[in-house]
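Report on the structure given below.
Yeah, one chain of the complex is gone here, protein chain that is, but the others are all in their spots.
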Amino acid sequence: MAKALYLVQPKITKIMEYKVDKPKNNEVLVKMLSASVCETDWKIFEGEVKVRYPRVMGHEGVGLVIEKGEEVRDLNEGDKVIIDPNVYDNTCPLCREGKFNLCIRGGLLGREYDGLLREYIVVPEYRAYKIPDSISIEVAPLIQPLSTVVHAHKLISIKPNYNVLILGLGVMGLMHVQLSKLQGANVIGVSRSDNKLKIARELGADLVIKPEEFNEVKIKELTNNELFDVIIDTTADPDLIRNSINVLRPGGTLLLFGISTNNLNLPMYDLYYKEVKIVTSRSSLPGDFLDAIRLVSNNKVKLERLVSKRISFWEIGDFQELRKGVEFRPIIFF
Amino acid sequence: MAKALYLVQPKITKIMEYKVDKPKNNEVLVKMLSASVCETDWKIFEGEVKVRYPRVMGHEGVGLVIEKGEEVRDLNEGDKVIIDPNVYDNTCPLCREGKFNLCIRGGLLGREYDGLLREYIVVPEYRAYKIPDSISIEVAPLIQPLSTVVHAHKLISIKPNYNVLILGLGVMGLMHVQLSKLQGANVIGVSRSDNKLKIARELGADLVIKPEEFNEVKIKELTNNELFDVIIDTTADPDLIRNSINVLRPGGTLLLFGISTNNLNLPMYDLYYKEVKIVTSRSSLPGDFLDAIRLVSNNKVKLERLVSKRISFWEIGDFQELRKGVEFRPIIFF
Amino acid sequence: MAKALYLVQPKITKIMEYKVDKPKNNEVLVKMLSASVCETDWKIFEGEVKVRYPRVMGHEGVGLVIEKGEEVRDLNEGDKVIIDPNVYDNTCPLCREGKFNLCIRGGLLGREYDGLLREYIVVPEYRAYKIPDSISIEVAPLIQPLSTVVHAHKLISIKPNYNVLILGLGVMGLMHVQLSKLQGANVIGVSRSDNKLKIARELGADLVIKPEEFNEVKIKELTNNELFDVIIDTTADPDLIRNSINVLRPGGTLLLFGISTNNLNLPMYDLYYKEVKIVTSRSSLPGDFLDAIRLVSNNKVKLERLVSKRISFWEIGDFQELRKGVEFRPIIFF
Partner (left out) sequence: MAKALYLVQPKITKIMEYKVDKPKNNEVLVKMLSASVCETDWKIFEGEVKVRYPRVMGHEGVGLVIEKGEEVRDLNEGDKVIIDPNVYDNTCPLCREGKFNLCIRGGLLGREYDGLLREYIVVPEYRAYKIPDSISIEVAPLIQPLSTVVHAHKLISIKPNYNVLILGLGVMGLMHVQLSKLQGANVIGVSRSDNKLKIARELGADLVIKPEEFNEVKIKELTNNELFDVIIDTTADPDLIRNSINVLRPGGTLLLFGISTNNLNLPMYDLYYKEVKIVTSRSSLPGDFLDAIRLVSNNKVKLERLVSKRISFWEIGDFQELRKGVEFRPIIFF
């Protein structure tokens, strides 16, 4: 028996025991090392996103392979792995088209399936990606959110010299800043927080502004009259998104990366007149994890600034406390 | 001096005289043969879309080259041409990227520039496309709207066996039906009109339904449980569009082809969960005209059923009358 | 024990016994119903493509699920399935990018792994695709080669009205003819065989010619002076391919679909001047099988004309005899 953090009903978590299975066939048994908690987890915690209770929380985490099934080929005991929280069946039509992230029977650990805030987990080898020792477990869980950013960038196109606007400079926004810069873009970041604006600058943003500075005239000045080829929203704030259409270049792309149960109200004539593309992105694919791992191990994307609290799994206590005063990700160590 | 139909203020048209210029340099003088009138023209007429008055109306029309400037290379007197109503400057950044349809200084004949409901017009050769004699002037003006459908299909991707839903079966919807079928899709058309449903079937739709039959359960039955890879809206009806998201396949594409000044209200969580692409399309490019001409001359797209009234330019009288009892396009002969 | 057809050394086959395994976990046991034999099989038989001997031959085949492992979800006893002959490991970097057809440890049944000319085979569920009863076992094995044609067409782009040239009108060529037509293309087929030219016409080719008629002047006439947007070679004949560059439209695509150990000699200046794309395609992906199955069951691609001999597995005798007088695929029934 081992221990896991369960959400027993909205806003109530409890550490409870569960049985650890033996890894069979192509499975590995992973001892968790560290995990992080994101906005989706908070929405699940709050009950805004419904799950079946009790549910083990968490979908961002790394661990150590300590045992493996007889068909496992590439992984070995002692390997450090990031776990892919997407469950998929490999046989539904969407999986067969390679869209594992959209699997009909699929889901996310910590939402449709029990998650990673536990001592041990058994996963199939194809959902555990080896990470090099050089990546510290203090930041490694953030490879999962990074993989979702990588995924989104494969659905849009950023060319050198594109003007890219990033709305919101939390963990996801700051990853988008870095990935956009890495593709040669000119990046403007928007946030209400002076600290986040400062960090965005450190991580490469060419310019940072507050939402109230966000108007067409000002933007035209900033972008040399060219508006934005790509706008990436991480806030899910309907008003901010709607306003951003005004500074989207004709022919441009709007990536809706924030997740929300809100409605989005869009002006049809403007969408037509600008001939735009609006894209959403869900989760990530195995190849996106490989890319995310390479980006971090090559030091092309920096994760250190995106962690703002470190705590032991055994000392979490009131889960609510975890987010108090936390600007970025809290990291939980096992 | 020649005559043109001017919109002098919302809902008031008048035939007035204007001076016909000589074609210079790369220009041709075209004597109009026939023209058609579309939804955008009605919106301009009604004042829903504002223009500078007085404005010569119309942007769908064909004519005969009767004189040419000294730099004209390919066109000759006697050639039948469809006129590209998009005005563009060739030198703004968007033109230089090949997006002439989004030219910063650009616009549409009949909206930002004087249109085609007149006896003669001077246009640069690069905006007049020769059409073969085999295409009758009774349908030829519809090559322009067809070019906009061709344009939109280049912004999305339809593969053989895709399930495609077409909302609205007017002229644009029926062109989308044909172009989707031509790419190997299974096409379901939606309209309130029995007659339009019947014509859609004749033009290749695999199945036609009324909006009230339009629900997820029914659609799953119809599409063998697979929902729609692509949904094309030509109605600009916000409710219908919003509902259609329910039957969009994860990973699918929604093409907003209808033009409206309405707001569109979309559920953000569903957009995220389905990982969708929403695309708008504006006008068309020169290459789209070439394609549209080939499609009609090869008989791959049929335009005959999309015309429902024929009238002489000289007998139009009350412009309002033109649309009375007109299901599809009225054609005006000069 | 069951029986299989082994290649024991180049040009020598022998029916020998082998042990049939029980299906475990996600595996199904399939009783073979029918199979077909292709050019790659002949190259393996001749020793032109080397394998480890003895090797069970064959990679195109359908069968009946007669037993299943406890983790199998979608398939049931009695289901008719086409088997995916591509073996892949799901964990190498190429698999993780979704390129299972290029798996580092992967290979083809009948080439790197024992093949389908046997009574029973055990395969994982994710490599067995259910086919509807409406598809006869007399043609069903051809779904595999069709899936490779579907795969190739996803690597290139065929738009309505494209001029497409198909070199070689064997089974693969005739599938390319049908798939190109299905996407709205104008198709010209090239073959030396009068019978194949005739069948190509029946299956939709707009025009068929012999290689000796194949010259630029003639082609310009046939294509209304426009040359070919796409050329698809299925012959692997280096001279024919090289000559075809002359009739490729600037900006066009050459798909090399034939497989050969020959060298291809290409004129660098012409390639530069025409700004071309040359694409090869290997095998197929799971999603391509789904598409191929749909195309056949919807009657969008016809396979009946592509079979020219039917024989019982038990009466094969001299394997060499199988290809005597066989224009298209021989089908073997178990």
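Note that the chains are named A, B and C in the order they appear, and that numbering of residues resets to 1 at the start of each chain.
Methods note: contacts are C-beta pairs under 8 Å (C-beta built on N, C-alpha and C of every residue); 3 or more make two chains touch, one makes a residue touch a chain.
Remember, predicted model here, so these are calculated numbers, not experimental data.
Touch with the chain that is not drawn comes from one residue among B:T91, B:N224 or B:Q320, which is B:T91. Among A:L179, A:L203, A:V230 or A:L255, only A:L179 touches the chain that is left out of the view. Only one of C:K31, C:R105 or C:K277 touches the chain withheld from this view, namely C:K277.
Annotation for subunit A: contacts to the undisplayed chain at residues 154, 159-161, 179, 182-184, 186, 291, 294-295, 298, 300. Within subunit C, the residues in touch with the undisplayed chain are 93-94, 97, 99, 101-102, 104, 155, 226, 236, 238, 250-251, 256, 258-269, 271-282.
Annotation for subunit B: contacts to the undisplayed chain at residues 24-25, 73-74, 89-93, 95-98, 105, 125-126, 129, 285-287, 289-290.
Here is the rule we use: only the chains that are shown with their structure count from here on.
Two copies of one sequence, subunit A and subunit B, touch each other mainly through matching residues, since over half of the numbers at the interface are common to both. When every pair of chains is scored by its C-beta contact pairs, the maximum goes to A-B.
With centres taken as mean Cα positions, subunit B sits 41 Å from subunit A.
Contact of a single residue of subunit C with at least two other chains is seen at no position.
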